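Note that one protein chain of the assembly has been removed; the remaining protein chains are unaltered in position.
And now, chain A:
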Amino acid sequence: MKTEASNTYSRRFFIKSSSAFTTLAFIPNSVKSFFYQVKEKFFVKKQKIPLSVSINNKEYRLDVDTRTTLLDLLRENIGLTGTKKGCDHGQCGACTVHIDGERRLSCLTLTAMIPGKEITTIEGLAKDGKLHPMQEAFIENDGFQCGYCTPGQIMSAVACVQEGHTGSTEEIKEFMSGNLCRCAAYNGITRAIQKVAP
């Protein structure tokens, strides 16, 4: 197998292809993006659809590209930047929001699929100017350092309590494993949840 592979990718192939890529790299980005724009305009048809979505009890009527994820809608179209983009691929939990009361990942949710559902983001947790008990508990128990993962952690933590997965430290850790924290504030997060859990 190894010899076969080296036959296919000869030295000549390598030099040719790498010089082609180098040339490509010298084309200014502005020229490249111009070509992409032309290509998008004339060759691929973008689809925009009119939608009405309910976020934190407020109705929004928008025209959105079918590709828009709920995460991008929140951050780019509506300006609710509390929900964070960590990986954009379902691997970190930073984008966690509630959809009809259930915790879900907004980076893997298409906006086109959510009309008729109620979305709650971190901005919608506080009521009448008073923080949600989980928000208070995170502050009191050092549930964060840099704070980047925190909105996702809090949304997930609120759901974790509602689901009743707070029977033991191990259960909390298992049911919070979908939210990664690069500052490793895990112990504080677990303590905060234990404070709020019944």
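FYI, a contact is a pair of C-beta atoms (placed from the backbone, for glycine too) under 8 Å apart; a residue touches a chain by one contact, two chains touch by 3 or more; residues count from 1.
In this text, contacts and distances are computed from a predicted model.
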> Missing chain's UniProt protein name, "Xanthine dehydrogenase family protein subunit M", "Thiolase family protein", "Aspartyl/glutamyl-tRNA(Asn/Gln) amidotransferase subunit C" or "Septum site-determining protein MinD"?
Replying inline: "Xanthine dehydrogenase family protein subunit M"
> Residues of chain A in contact with the chain that isn't shown?
Replying inline: 1-2, 5, 8, 40, 44-47, 49, 65-67, 69, 88-90, 93, 96, 102-105, 107-110, 112-113, 156, 159-160, 163, 165, 173-175, 177-180
